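Just passing along the structure, written as structure tokens.
Moving on, here comes chain A:
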Amino acid sequence: MATSDNRRIRLEKVLKEHNYQESALLEILHSAQEIYGYLDRNLLMDIAGSLNLPPSHVYGVTTFYSFFKMRKPGEHIVTACLGTACYVKGVEQIIAAIEKEFNLKRGGSTADGKLSLLFTRCIGACAMAPAIIIDDQVIGKATKEIVISKIKNTLGGIKDETV
Partner candidate 1 sequence: MTLNPMITLKIDGVQISVPEGTTILKAAKDNGILIPTLCDLEGLTPYGGCRLCLVEVTGSPKLFPACITPASPGMEVTTNSDRLKDYRRTAVQMLMAERVHICAVCVANDHCELQALANQLGVDHVALERNFTREQIDSSHDFLVIDRNRCILCTRCIRICDQIEGVHTLDLKLRSKNTEVIMDLDESWGNSCSCTSCRKCAKVCPVGAIYIEGEPITQTKNRDVAEFITARRNRK
Partner candidate 2 sequence: MSAKKTRVATVWLSGCSGCHMSFLDQDERLIELAKKIQIVHSPIADVKEFPENVDVTLIEGAVANEEQLEMLKKVRTRTRVLVSLGDCAVSGNVAALRNSWNNSDMAVLERAYKAPEDLQAAIPNMVPKLLIKARPLHEIVKVDFYIPGCPPSADLINYVLTELLSGRTPSMEGRAKYG
């Protein structure tokens, strides 16, 4: 409980910094997601109450923006870039290979919660297309083989220093 209390204190600090202003909702959701990892219903209710906003409004804003996550993500996150350049360079095949290899669906997590496969609409690394991000590491000019072996290393706890 100590950690969760700590998180609530951090959230309160953010709320205070923004003067509990309703126009800061997006900033507060960003911070809350950073603090808690994702935005569950209780948290949204809490934020709605603190900012004196209707819960439906907070829910509407949260779900409008694809960056906000309402479900707990996996321990490791693979993000595939769906930008034009990556599409042209065949990111779809890589995604399909990841789905098959690790038995998960796009947007979802593996049964053991170790790995999530998410998407972004372009990270702006188009010249290195196709780009795949494993946790915080960007893999440019990715191929099926490289990505799958890197994911395996990540899951196995092997630190990979080469970029």
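Regarding candidate selection, all candidates are chains of the complex that A comes from, given by their letters.
As a convention for this text, contacts are C-beta pairs under 8 Å (C-beta built on N, C-alpha and C of every residue); 3 or more make two chains touch, one makes a residue touch a chain; residues count from 1.
As the structure is a computational prediction, the values presented were derived from the model and not from experiment.
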Options 1 or 2: the chain contacting chain A in this complex: 1
Touching residues (chain side chain A, partner candidate 1) in the complex: 41, 44-45, 54-60, 63-64
